[in-house]
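Structure record follows, encoded as structure tokens.
Heads up, one of the protein chains got dropped from this complex, but the rest are sitting where they should.
== subunit A ==
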Amino acid sequence: MSGTTQPVGSTAAGTTVKERAELALNDEFLRKAVKFTTERLRGGKLKASEEHGNWDDWRERGRQIRLHTIAHLDYYLNLFADNARANGVHVHFAHTAAEAVKLSLAIAERNDAKSVVKSKSMVTEELHLNHALESIGVEAVETDLGEYIIQLAGETPSHIIIPAIHKNRYQIAALLSAEAGETLAPDTTVLAGFVRKKLREKFLEADIGMTGCNFAIAETGSMVLFENEGNARMVTTVPKTQITLMGMERIIPSWSDLEVMATLLPRSATGQKLTVYMSGITGPRRAADADGPEEMHIIIVDNGRSNQLGDPEFQELLNCIRCGACLNACPVYRHIGGHAYGGTYSGPIGAVLTPALQKNVAEWDDIANASSLCGACYEACPVKIPLHDMLVYLRRRKVEAGHGSKLESLGMKGFATVMGSAGRFGGVLKLGKLGQKLVVRGGVIRTKLGPLKGWNTYRVAPSLPKQSFRDTWATLEEEIRVGLRETAPDVKQRLEAVIRERKQKEGGSLHG
């Protein structure tokens, strides 16, 4: 239901992060729910990663596998497409969202589809596919419990793992009662029982099952789905036709590599050792099989992803495995919730991915300011994507592209100077503690001038504590940065050479 018409309620209605965040911040329930859930998920993740042991070795392995695959993406994606086709899958390529939508609609029309059952897919959210299907008279039913709830509410997901994080059970009971035509008690078991029964009917009558894709295995042409409810299994088992939409970067080389991803993804997302279901689908049903789809399509979607290739600052975005750990770790997300980010992807990953995919820094510029650059996202990331660095690059590119004011340009130069030296940063903080005396009123800072401008225009910053986080963790930032520089200097150098070459050829910024 994430069409072009803006839904009502707590969903994004404002046009800037500032306005949307104000809506989110005014919603007491949302704030509590987001905080509760993200803390629970974060706690689960920390417990699961500690229990497993050698967590940093696994992260590093995960990162290396993703770096290797993306660095040779033409080879592995081509191999995947050839193998999937050999398995009997109809493979398609879409450069843009519009092309992917057109292909999906053509498949639906050709199969005379009346209804489509969907399991959770961020790509289809990105494409606003439900809206498009409805425009040709095809019912699109979300079957993940949380997604089904927010679809009934006419809203968009606010968390990548728990989409209906912002709804309480009384609101959910009201929505489901309207659907049932009778009053359902606000009891989780009753509500889930109703959804099970209702969606069973939908699964059995649907013409098409539509899924996303967590990983695509190049060497065997298989696609892999992780889930807890069983709805993705229903979608890939019951309907006659299956359509899978996958981002072009979802590739891993082998089932052996899947062990690493299966170790990192569930632990990072929900703290589980493995999701209840992990399914590897290799082609449509075999001739003698009695279930599974007879016709299977995989649509490989670019939609802005390839813009990150060869870009030394943003290529690692393609390593993302969509676990949501950075959302749960982010103090800003925990405070404002997902809808405030305004795009399909929220939290630190959304703050970078949305403008990167859309290639329009100008329109999304304020989203990069919705971060405190504390580095918690990097530490939480199972494949070590330096999101906090990317947020800084994004702000710099915005300024370079002429979307910043004179004052901000000065600020960025100052920022670079300060961030270049941990000692200087500490000094500035100390200065800040003195300087803030001029602007602190009643323990908070409300001024919209100077270095806290971007932050304070949509929230009230607490005054700096006498002993700052920086003072206690003086070397953390430095460790992260130095550590990063040491891990892949060759990759970085090569990419930087490429970008210099390309800039000479094209004479412009990649994201501008």
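Simple rule for what comes next: contacts are C-beta pairs under 8 Å (C-beta built on N, C-alpha and C of every residue); 3 or more make two chains touch, one makes a residue touch a chain; residues count from 1.
One rule holds in what follows: contacts and distances are computed from a predicted model.
Participant: Any idea which of "Pyruvate ferredoxin oxidoreductase", "LUD domain-containing protein", "FtsX-like permease family protein" or "Lipoprotein-releasing system ATP-binding protein LolD" UniProt assigns to the chain that's been left out?
Facilitator: "LUD domain-containing protein"
Participant: Which one touches the absent chain: A:Ile281, A:Leu317 or A:Val332?
Facilitator: For the chain that is not drawn, the touching residue is A:Ile281.
Participant: Which residue numbers on subunit A touch the omitted chain?
Facilitator: These residues touch the chain not displayed: 33, 36-37, 40, 54, 57-58, 61, 64-65, 68, 71-75, 77-78, 81, 83, 85-87, 90-93, 95, 109-112, 143-146, 149, 162-164, 168-169, 172, 188-189, 191-192, 195-196, 199-200, 204, 219-222, 228-231, 233-234, 236-238, 248, 253-260, 262-263, 272-286, 288-292, 300, 302, 306-307, 309-310, 497-498, 501-502.
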